[in-house]
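In this view, the complex is presented without one of its protein chains, the others remaining in place.
Lettered A and B in written order, each chain numbered from 1.
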Amino acid sequence: MKNLALLATLVTGALLLYGTKDFPAWGDPDAPASTYLSPTYIEEAVSQTHVPNIVTAVLGDYRGYDTMFETVVIYCAGMAVACVLWRKREE
Amino acid sequence: MSREINEHTAGEDLLIKTSVRLMVPFIQLFGLYVIVHGHYSPGGGFQGGVILGAAFILLAIAFDLKISQKYMPVTVNALFCNLGACIFIGVGVLCALVGGLFLDYSALDRLLPLGEIEWHSFGIFLVELGVGFTVMSSMILLYWNLSSGGAMDEGL
Partner (left out) sequence: MIWQLDLMILTLVVICALVVINLKDLLGASVVFGIYSFLMCLLWAEMGAVDVAFTEATVGAGVSTIFFIAAILKTTRWSKD
């Protein structure tokens, strides 16, 4: 069973490594991921929001929903652990 | 402040406790810097909140859970946790109430005319502040509960 799992892992890893052959180069401006919205952010983020750090502008403004639910996830994690573990002191 | 810590810990681990007592204010200052300076340098609400929480966790590890609860009481911590989420969602709802879209900060210009682009910058700051509060108190709450098994009286 263990050998089978190792074999499956190795085959999947080899397939994934084979797939990276067709990837665009690192930081390629013509890659599909960086031709759609990234140029707009890079060109207009500073003039639209006056925030020099584009990452903060994207996280806080353009992608505000994502950041909001990220905060809610952290809040829910804290509340869930507190609800499960917190108990009254045994005097 | 420092006298009580000294009385509580006279004797053991003098080196760790003295260095932690010196380090904690600077860690908190750095956390506030990371939150506030997130517009211009790497960082933001999440990272700064974790650093602020780590300062109190360091206090709880080096001294006792009681000492960290003295400087960040349980009720105040819960208040911060809820306040942060309420700031974030409240800013979004306020934008919608004054006539814009949800989380569209330029609509707040009708409330206080500073300029729409400046409101984008300031809205991002408010939102990051909310994220920082929530993350800080969630981290502290997680550590208190995990390290004491839920009893919240003594640490590791």
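Quick notes on this structure:
Keep this in mind: contacts are C-beta pairs under 8 Å (C-beta built on N, C-alpha and C of every residue); 3 or more make two chains touch, one makes a residue touch a chain.
As the structure is a prediction and not an experimental result, all values here were calculated from the model.
Per the touch definition above, the residue from B:35, B:54 or B:94 contacting the chain not shown is B:54. When the missing chain is restored to the complex, the residue among B:85, B:103 or B:139 that touches it is B:139. Where chain B meets the omitted chain, the residues involved are 34, 42-44, 46-47, 50-51, 53-54, 57, 61, 139, 142-143, 146-147, 149, 156. Residues 26-27, 53, 55-56 are the ones on chain A that touch the missing chain.
Here is the rule we use: only the chains that are shown with their structure count from here on.
Against chain B, the residues of chain A that register as touching in their complex are 47-53, 55-57, 59-61, 64-65, 67-68, 70-72, 74-75, 77-79, 81-82, 84-87, 89-90.
Within the complex formed with chain A, the chain B residues making contact are 38-42, 44, 46, 81, 84-85, 88-89, 92, 103, 105, 117-118, 120-121, 123-124, 127-128, 130-131, 134-135, 137-139, 141-142, 145-146, 149-153.
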